[in-house]
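The complex appears here without one of its protein chains, the remainder shown in place.
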Amino acid sequence: MSDPLFEFLCRMGDNTLVLGHRVSEWCGVAPVLEEDIALANTALDLIGQTTLWLNLAGEVEGKGRNADALAFRRDIWDFRNVLLVEQPNGDFGQTMMRQFLFDAWHKAYLTALQSSSNAQIAAIAEKSLKEVTYHLERTTDTVIGLGDGTDESHDRMQNALDRLYPYVGEMFTSDTVDAALSAEGIAPDPASLRPQYDTLLRDVFSQATLTIPASDFAHKGGKSGQRHSEHLGHMLAQMQWLQRAYPDAIW
Amino acid sequence: MSSPESGSYDATEAAPHGKPRAIEWPLWEVFIRGQHGLSHRHVGSLHAADAQSAIKNARDVYTRRNEGVSIWVVEASAIAASRPEEKGPLYDPSNDKVYRHPTFFDIPDDVGAM
Partner (left out) sequence: MYAQMIKSTGKGVKSLDEMDPEERAFQERINAGGKIEPKDWMPEGYRKTLIRQIGQHAHSEIVGQLPEGNWITRAPTLERKAILLAKVQDEAGHGLYLYCAAETLGVSRDQLTRDLLTGKMKYSSIFNYPTLTWADMGAVGWLVDGAAIMNQVPLQRTSYGPYARAMVRICKEESFHQRQGFDIMMKMANGTQAQREMAQDALNRFWYPSLMMFGPSDAESVHSAQSMAWKIKMNTNDELRQKFVDQTVPQAEYLGLKIPDEHLKWNEDRGSYDFSEPDWDEFFDVLQGNGPCSRDRMEARNKAWDDGRWVREGLLAHAQKKRSRNMAAE
């Protein structure tokens, strides 16, 4: 295994990179103009966070790679994002549900990271947390609004939750990287954040009149990089194409 | 796309501004207070299903370039406005009350700043 700190920074940066990319796919085709503009803000926040995390990862690695080199020149087995964020957009409900499930984890995790023993990580967490707090407020409202809206919107949101809930568990799994970082006080043990996450979900989904699936089954393989979904490969093919096709060019 | 020129726009007759049609999100007027302590200022409008989301939409639409630190929204149909034909009686009477402006008074330079 490579350096746990590098792994951790790639996990943070790849989560925001992949999710930011997914959200940016909505550009120009959202259900209403106001939502188009809001989605772009979310994507911009996530792209900005990606730059911070992956630049730091490159620095820690010490091989002269910056955020762009990591984002555009690694292949699928080097990506460390959770499976949740690479899931396709689906309908608007699925996009919002994915975002809410991630935001709720993201906020809890960044809150803990603010007291990281690593000052650079704490600083990035502090900046990101402001943005993510707003993301969560917005997606909470939307999930509740659509869950408790019309019959159709309710059904679509329930489908989205059923479809995506199996990807929640991976965000809270702890492995050797997490153990190493939490031993040094750099990052929290993800498992420790689950109870507060579950409390939030119960509260929001009860207002949204949605039912949390009974099964705890969790797909894994994203944050370890061992087995991503097929979706990620297509995203990378698109995202990395220019850099790969014209390796000498400066853009 | 049958005609090379825009057809005449006859579909609409003048309707009261801001009155929501049945299936449309209501229109909200947005007021923003900037960094420097000036009053809230009207910056534009937008659509939202309710007040709470109107504030969030206003944050996303009208503060993208750091324009504000406080947002008010009010449903457009709730605004009462003066009528243009009242312009004379409402505003002209203040025209000749020049003594309300500090520049009306000549204070000798010797007095210093006042």
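Letters A and B name the chains as they come in the text, with residue numbers starting at 1 for each one.
The definition used in the following text is that a residue touches a chain if its C-beta (ideal position, glycine included) is under 8 Å from a C-beta of that chain, and two chains touch if they have at least 3 such contacts.
Keep in mind that this is a model prediction, so the values were computed, not measured.
For the chain that does not appear, the touching partners among the shown chains are A, B. Of the listed residues A:15, A:41 or A:224, the one in contact with the hidden chain in the full complex is A:41. Although one chain is not displayed, chain A still touches it through residues 17, 21, 24-25, 27-37, 40-41, 43-44, 47-48, 50-51, 67-68, 71-72, 91-93, 142, 144-146, 148-150, 152-154, 156, 235, 238-239, 241-243, 246, 248-251.
Seen from chain B, the chain kept out of the figure touches residues 1-18, 21, 23-25, 27, 43-47, 49-50, 53, 61, 64-65, 81, 83-84.
As a convention for this text, only the chains that are shown with their structure count from here on.
Averaged C-alpha coordinates give centres for chain A and chain B that are 39 Å from one another. Those residues of chain B that touch chain A in the complex are listed here as 25, 46-49, 52-53, 56-57, 59-61, 64. For chain A in complex with chain B, the residues that touch the partner chain are 32-34, 37-38, 41, 134, 137-138, 141, 145.
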